[in-house]
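Apart from one protein chain that is not included, each protein chain of the complex appears where it belongs.
In order of appearance the chains are A and B, and numbering begins at 1 in each one.
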Amino acid sequence: MNIPHIPPMKSSKLGEDGFLQVLDVSKQFGKVTVVDKVSLSIRRQEFFALLGSSGCGKSTLLRIMAGLETPTSGRIVLDGQDITDIPAHRRPVNMMFQSYALFPHMDVASNVGYGLRREGVAKAQIRERVDEALALVQMGGYAASMPAQLSGGQQQRVALARSLVKRPKLLLLDEPMSALDKKIRQQTQFELGSILQKVGVTCLMVTHDQEEAMTMADRLAVMSEGVIVQMGTPEHVYEAPNTRFSAEFIGSTNVFTGMLASDGGDVLDCHELVRPLQLPHALVHARKGQSVTVSVRPERIRLSWPQGADSRDDSQVFNTAEGVVEQIGYMGSYTLYYLRLPSGRVLMAHVPREVLAGFGREPDYGDTVALHWSVRSLVVVG
Amino acid sequence: MTGPTPSTWRFPGLPGGRTWAIAIPFVFLLVFFMLPFLLVLKISFAQSAMHVPPYTALLQYQDQQLSFLLSLESYITIFSDDIYFSAYASSVKVAFFTTLVCLVVGYPAAWLIASARPGLRELLLMGVVLPFWTSYLVRIYAWVGILKDQGLANRLLLWSGVTDTPVQLMHNTTGLYMGMVYSYLPYMVLPLYAFLVKMDRSLPEAARDLGAQPWEVFFTVTLPLSLPGITAGCLLVFIPSVGEYVIPELLGSASDLMIGRVMWSDFFNSIAWPLAAAATGVMVALLLVPMVWFQRVQSRTGAVA
Partner (left out) sequence: MTGLGVWLGRGFLTLLFLFFYLPIASVIFYSFNASALASEWTGFSLHWYAKLLDDHELLDACRISLVLAMATACSSVLVGAWIGYVLATYRRFVGSGLFSAMVNAPLVLPEVISGISLLLLFVSLEQSLGWPQGRGMATMWIGHTMLCISYVAITVQARLASMDRSLTEAARDLGAAPLRVFFDITLPLIAPSLFAGWVLSFTISLDDVIMSAFLSGPDTTTLPLVLLSRMRLGLNPEINAVGTLIIAVVSTGVVGNSWYLMHRERAQARLLAQAAQARSPRAAQIPVSA
């Protein structure tokens, strides 16, 4: 079977200078700035995700790549060619639309072959390539079907085939999973990912679903209000968020704000906690009393039964707390606990199945438990 | 790598495709819609003349003298001659009452049809629309046949013993209103139906859930929400009714003089074109407010029919 693909790059040179370069792109609609001087660089064959909630500018940025909007300022360079002024129908870029946008009055084969007909490819060749593309997405027997006869998932595959058949240099994906049921989403993510990897095309995906972005992307960028807040691999962005926004947007987290206990120190006094927090490293340039925000992921909080009155001086104990179990959510592989501290603050903790098994009696509603987290699990976000 | 390829469709100096797409129909409309109005205005200031065309030019050059003559005689006639005032007044009156009756009859009809189950609904609507597609004149003529002294209606009344002598149903106000309501009712029902059918069903259901009686639901939820449809329907009936010609001519009386007939007679019988033009101008001025209102309703809610 002939799989359409771009010749693979030598792995040592994943294009430091960037296959797709977005250079200071801005877009204004009237007085509103929707995209504000965004720059990014995507490597050849990379799968890049733009993550953000609605209205953050990610969809506009995607449309600018497709040529459906013109940027107010900035340039876009694809494979060394400045494509900023090239209209949509001449760009070597193809998009898979959120609504799939299959032409309702053409059958599947005509839909997939539409782009090839516009290119002027010979009829016989079109036939061949359409069959190839449909086989790739496992819709081989549906060439004569009409879009209305297909299910959502099938329409998505046809849309994918249509956007790949022209062998674009850049594939744009606009919220590809948003129309699918949650159950099918995971499976589809996997399938889509493997097809794209097989084909070897460079992808830029836009989504508001952070799980989707984390699963599918090689690198991602978190966008908010027209700017990129943080960019990096999923692991990097998750473990080391650079702002409160990034920390809270990806996964869930507990955020504390406290005051630095001494100049250039590493101890934080937080009024919501009885005992102080110890940071992973000293904030050398900060002054005493300065406000600092930190984040702790729920899976880093450990629960245990309280030991009784501590003989040690409270001021020497860091990164612990006591709370009452207020809500329990059984999530299968882990249990989610909502714990209310004496100050009224509620913390989230994820306790894995195996750990709970070693508890003897599992913590129930109203129980008082001790919480503890390591120094290294604290991330300074502001 | 090659440099950037040039953009589509743009030759330096010539406007792009979009400009032509808009400009051509725009010019068409200006020529065949706007220009005629300006001409009406111009001719309303001219004087009647016996030659062809039957009005004078505003700008005349004679004996090395350029004169610009604005004759106000048409407007003076309209504002002083009683006939015009009463014609405008009765036109507005007839239009108003026609609209009222159409609304009172049309709203329940539209509501009932919209509430019917989906298959029946379209059938009923087709039933309302079907007469609209047949010849307007023939249907009015049929009313003449029904309403005249020896017509169906009177024969029924005489036969059933309700009256002893034929009742005059034609060439009077009764006949006129019968004809007007008959013709304009679909124009009220259709926009109302379109609005009622598109209305979110869950809203009256929510009202019922919160404890409202059926009639309360109607007055507090359904009626206010269908207000744009009511406005559109009323304007679609009122504005053209003011200038109606055929129905008053065939079914109305000589005393129910409507402005449409006056204009027609000025134009064709008396060949008093400047007068007819002036009457047109005044009628447009009269209808300007409702028409602007209609335009705003249209732009806010999109198409009506």
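Criterion: a residue touches a chain if its C-beta (ideal position, glycine included) is under 8 Å from a C-beta of that chain, and two chains touch if they have at least 3 such contacts.
The model shown is predicted, which means the values in this text are computed figures rather than measured ones.
Asker: Which listed residue (A:Ser26, A:Thr72 or A:Gln98) would be found touching the missing chain in the intact complex?
Answerer: A:Gln98
Asker: Have a look at B:Ile78, B:Val94 or B:Ala109 and name the one touching the chain we're not showing.
Answerer: Spelled out, the listed residue whose C-beta touches the missing chain is B:Ala109.
Asker: Determine and list the subunit B residues touching the chain excluded from the picture.
Answerer: 8-9, 17-18, 21-22, 24-26, 28-30, 32-37, 39-40, 43, 53, 105, 108-109, 112-113, 115, 122, 124, 126-131, 133-139, 141-146, 150-152, 155, 182, 185, 214, 235-236, 239-240, 242-246, 249-250, 260, 263-264, 267-268, 273, 276-277, 280, 283-284, 287, 290-291, 294-295, 298-299, 302-305
Asker: Where does subunit A touch the missing chain, residue by residue?
Answerer: Where subunit A meets the chain not shown: residues 66-68, 87-90, 93-95, 97-99, 101, 103-105, 114-115, 118-119, 145-146, 148-151, 154, 162-163, 166.
Operating definition for what follows: only the chains that are shown with their structure count from here on.
Asker: Roughly how many whole angstrom separate the Cα centroids of subunit A and subunit B?
Answerer: 58
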